[in-house]
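Only a single protein chain was left out; the remaining protein chains are all shown in position.
Letters are used for the chains, namely A and B, taken in the order the chains are written, and counting of residues starts over at 1 for each.
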Amino acid sequence: MNLTELTIADAAAGLRRREYSAVELVRAHTDAIAALNPRLNAYITTTADAALEAAGRADAALARDEARALTGIPLGIKDLFCTNGVRTTAASNILKNFVPPYESTVTANLLRDGAVFVGKTNLDEFAMGSANITSAFGPVENPWKRKGDEQTVLVPGGSSGGSAAAVSAGLAMGATGTDTGGSIRQPAAYCGIVGLKPTYGRCSRYGTIAYASSLDQAGPMARTVGDCAIMLQSMAGFDPRDSTSVDRDVPDYSAAVGRSLKGLKVGIPREYRAEGLSTEIEAAWQQGIAWLKEAGCEIVDVSLPHTRYGLATYYIVAPAECSSNLARYDGLRFGERVPAPTLDGMYEASRRAGFGAEVRRRIMMGTYVLSAGYYDAYYLKAQKVRTLIRRDFTESFQQVDVLLTPTAPTPAFGQGEKMDDPVQMYLNDIFTVPASMAGMPAMSVPVGLGDTGLPLGLQLIGRPFDEETLLAAGSALEKAAAFTHRPAIRAEVAK
Amino acid sequence: MSYTIEGRTGTWEIVVGLEVHAQVISHSKLFSGASASYGGEPNTHVSLVDAGFPGMLPVLNRECVAQAIRTGLGLRARINLESRFDRKNYFYADLPTGYQISQFTHPIVGEGTVEIELSDGTVRHIGITRLHLEQDAGKSIHDQDPTRSLIDLNRAGVALMEIVSEPDIRTPEEAGAYLRKLRQILRYLGTCDGNMEEGSMRADVNVSVRKAGEAFRTRCEIKNVNSIRYVMHAIETEAARQVEVWEDGGTVDQETRLFDPARNETRSLRSKEDAHDYRYFPDPDLLPLVVEQDWVDELEKALPELPDDKRARFQKEYGIPRYDAGVLVAEQAIADYYETVARGRDARLAANWVTGDLFAALNRTGRTIQDSPISAQALGGMLDLVSDGTINGKIAKEVFEDMLETGDSAADIVERKGLKQVTDTGAIDAAVADVLARNADKVEEYRGGKDRLFGFFVGQVMKAMAGKANPAIVNEALKKVL
C-alpha cells in the first residue's frame, strides 16, 4: 500500500484499524517531501522532526481510542497562516525570519482535531499572484506535465500553488489554502485537486497574514471532495477574535457529500462563455452540465451581467486594502530592517528590499486609488460595482441553488508564459474573482484532462453559507468524472 | 466680550474651532484586550494586536462605544445609530499598523452644543460638529539614546474621543470657557478624566482671522496644546501673526503649527511638499457599528445630572444665586458635598460656608474637596449648632478653624471650649449694665442722637461675654435700656 496515495477519509479509518501507524503515515509524507521538494519547491519550511513527534502523540491517542477527526493526518499549511514557533514568511523576504508567538485560529482548529503539520507551503508573495512565481523562495513547479513534454515546467497556479502541488504530488494528504480572488480554486484546477473557498466569514482570519481583508478566506485543498468536507469541518467556525467571522453553527459537511441532487437547480451563467474560453474548457463544462443533469439536476440559464467587471473591480479593491494591510511591514517591530540614518529612509529601504516587484506594484496601485482626488473615481466606484456583482449573484440564487462555471480559462501554463504584462496574468482569475467579490462560497473540482493531458477544473458557486450544496454537487461531479489521474511527478513514483 | 485686533488696515476678528482629543475611561483598549491604564512598565500594556503583528485583528470594546454615546448625550448631540470605522493611513514610528482606526465619514455622534458662560455673565452656545472614536498612538522617547528613538506602545490603541467644535469661538476667553465646560461635562459623565497635564485631554486649535462681515479666511491648525492657558495664548499669538501676514500683503497657508509657550510663538510643523494624504477608507476588518436606540435610551436614563441641569436645580431648589450655583456645580464632588450640607438646612447659609470658608480653607491647605479635612456631615453638624442657637455665627468661625485643625466634631469643640452661646438674659443684662456704667459719656452721646454708637455697645457687651452671647438678645437688652 502506498500511504501517500490515500484519502484523508481512508487514512483516518486505516489508522483506527491499526493498519498502519500515524508515524508510518507521516514518515511516508516527510520522506516524499525530502525526495521531491527540492524539485517542486512546494514547501518553504519543512517540519519533519516536529511532525514525527506529533505523529507519535497521535499514535498514543489512537491507542487510547481518543482519536479525533484528523488525528495523525499529515497536512501542509500555507505559509500565510501564523504557526506558533514555526517560521511564517508569506513567501516574502520581509518576513523571512519571522517566527510568530501565536497560532492562527484555522491551524489551531486543525491541531485541536489531531492534524500533523508537515511543513509550510509555498505561495505567491503575500498571496499576490496566480502562478506562484512571485515567491521570494522561488517558484513552485506543477507536478503535472503536458502529454509528451517532460521538459516544460508548468506553474501550479496561485497563490496557494505550494499547497496545490504538495497535495497533488502526495507531499501532504491535504493542505490549507487562502483565497482572495481565486487562490484556492485556480491552483486546485491547475493541479487536479479539489479546493474549496468557503463563504466570507466562515473561517476565521485571525492569525492569517492579510492580503485583502474583505476578500481573504481560508479553505481546504485535498484530493477528494469528501476530504475537503472533513478539513472544512475542522477549520470552520465562529471566532470572537475576528470581527468579520460569522456566528453560525457549522453543519455536518461530510453528510452533504454524496447527497442526492434530485431537483437541484443548477445555473449556467451565460457571461462566462464569452471570455475567450478554450474549446477544451468549454467541452469540460458541457460534460459537467450533462453529468449534473444525469444526477437529477435541472439546468437553468442565468445571467450575471456584472461579473465581467469583477476582475477590474478586484484589481482596485484588493490593492487598496493591501496597500494599507502591508503598511505594518516597516522594519520596526518584526521583519527585516535595512538600516538607514532617518526613519523614512529606514522605511523606504526596508520595504524596497523586503517586498518583491508584484507586491510593490500592488501597494503602489492601491496607494494611488485611495489617494486624494482619486478615491471616488476608483475605490468608491469599485465598491459600488461590487454591490452590483453581489446583487447579480443574489438574484440568480432566487432562481437556482448553485452555479456551475469553469474554474480557469486555460489549464496550467508554463513558467515564463504570460509574464510580460501584469494584466495578462490577472486574467487567469477572471472566473474565480466574481464569487470572491460577492463573498459567496465556491469550489473547484477536477473533472478530466484536457487536450494536452492537463487537469481541468469546474467551479461550483453556492449561496452564502451553503457549502453543503457545493459539496453535494461537487461529489456528484467527482463521481461521474471518476477522476483518478495522477501527476507525472508524485511521491509514489519517486520511490 | 468682544476681542478684536486693531491692525493698520482696520479691525480684525478671530475665528476659532477646537478639536479636543479626550481619552476614554475604560479598562481595556479600543480594539484589544490590553490594559488601557496609565503608566505600567514600557511595552507591557501591549497585545500583539496593538503591536500590529501579522494576522492580528481588531475587536471593538463595548464600553468605549457606551462612553462615546454618553458623551454625545451630554453634549446634547445626535447619536448616529450607524457609524463606521475608517483607516487613516500614514507612517510613523509610534503607529504600529501604519494606519489609525478612526471614524471619518460616519462618526458615532453628530451635531450638538455646549453652553458657556463668560466672566461678564454672557451666555453663548458653541456648536459641536461631531464626536468620533479613534485609537491613540504610542510614544517615542528621544532623549535616552544618542542615535535612536525608543518606542513604547503602552498608549497605542487606547480609545480617544475626538470632539470637534464648530468655528463658533470668537475670543480666547471663549476658548477657555469652552474647554473648561467640556472638561466639566466629561468629568461629570465619567467618560474622560480631563487631565490635560497627563495628556488625557489635548486640543488642536484651528485659528483664522477676518474682517467683520467677511467669509472665513484660511485657517491654521495648532496641534496638541496641552493646557487651557496655552490654548488661550496660542490663539492670541497665532491671530496676531496672521493679521501681520495679511496686512503685509501675504497669504496665510493652511498648515499645521506648533505652539511654543516658552517663546510665545507658533511655528510651522511640516513643509507643504510632505503634505499628508491619509487615504481614508472603511476598515475592512470591521463592519459598520449599529447601535440600538434601546441601548441609547438605557444609557441616557442612567446618565448623571449634568452641570447645567444641576445649576438650574440648585438655583430653584436651594434659592441660591446663579453665580453661586455655578461655582458649586463646577465639580460633581463639590456639588455632592454641598447638597449633603444643604439638605434639610439653611441652603443659602450652607452655600456661603462652602464657597466661602471651606473653599478658602481648601485653598490654604492645598487640598481638594475629596480630601477635605471637614466632611460634609461635619460641616452640616456645625450649621445645625448655628441654627438651633447653640453657637452664633462668630463662634462658628472659631469652631470651623478648630475642626479644620483637630478634625473634632463641632459639638465636641463647643463642649470642650465651652463655646455654647449664652442666652441667659440675666447674665446679658448684667453685662449690659456694666458696659453702660463704664461708658457713661458714650451713653450721653448716643442719647444725644449719635445712633451709630449702638454697634459700639454691642461690641463691648459681646467682648465682655467672650463672644458667646446671643447677638439678638444682646441687641434686645441694649435697646431696652438705652
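Simple rule for what comes next: a contact is a pair of C-beta atoms (placed from the backbone, for glycine too) under 8 Å apart; a residue touches a chain by one contact, two chains touch by 3 or more.
The rule is simple: contacts and distances are computed from a predicted model.
Trainee: Can you work out the missing subunit's protein name as recorded in UniProt? Choose among "Extracellular solute-binding protein", "Aspartyl/glutamyl-tRNA(Asn/Gln) amidotransferase subunit C", "Multicomponent K+:H+ antiporter subunit E" or "2-oxoglutarate oxidoreductase".
Mentor: "Aspartyl/glutamyl-tRNA(Asn/Gln) amidotransferase subunit C"
Trainee: For the chain that's not shown, point to the residue among B:164, B:220, B:286 or B:403 touching it.
Mentor: B:286
Trainee: Have a look at A:27, A:120, A:145 or A:351 and name the one touching the chain we're not showing.
Mentor: Residue touching the absent chain, from the options given: A:351.
Trainee: Write down which of A:162, A:195 or A:331 is the residue touching the left-out chain.
Mentor: A:331
Trainee: Which positions on chain A touch the chain that was left off?
Mentor: 97-99, 101-102, 199-201, 214, 240, 243-247, 306, 309, 312-313, 315-316, 323, 327, 330-337, 339-349, 351-352, 355, 360-361, 363-365, 367-368, 371, 374, 377-378, 380-388, 390, 421-423, 438-439, 464-465
Trainee: Which parts of chain B face the unshown chain closely enough to count as touching?
Mentor: Considering the whole complex, chain B reaches the absent chain at 26-28, 32-35, 41-51, 59-65, 84, 91, 93, 140-142, 144-153, 277, 279, 282, 286-290.
The definition used in the following text is that only the chains that are shown with their structure count from here on.
Trainee: Can you work out the whole-Å distance between the CA centroids of chain A and chain B?
Mentor: So the centroids are 58 Å from each other.
Trainee: What residues on chain A touch chain B, complex-wise?
Mentor: Residues 81-82, 88, 90, 95, 98, 100-102, 104, 205-210, 212-214, 240-244, 320-321, 323-324, 326-328, 330, 332-334, 343-344, 347, 367, 370-372, 375, 379.
Trainee: Can you name the residues of chain B that touch chain A in the complex?
Mentor: These residues of chain B touch chain A: 48, 51-60, 87, 89, 91, 93, 96-99, 149, 151, 277, 279-281, 284-287.
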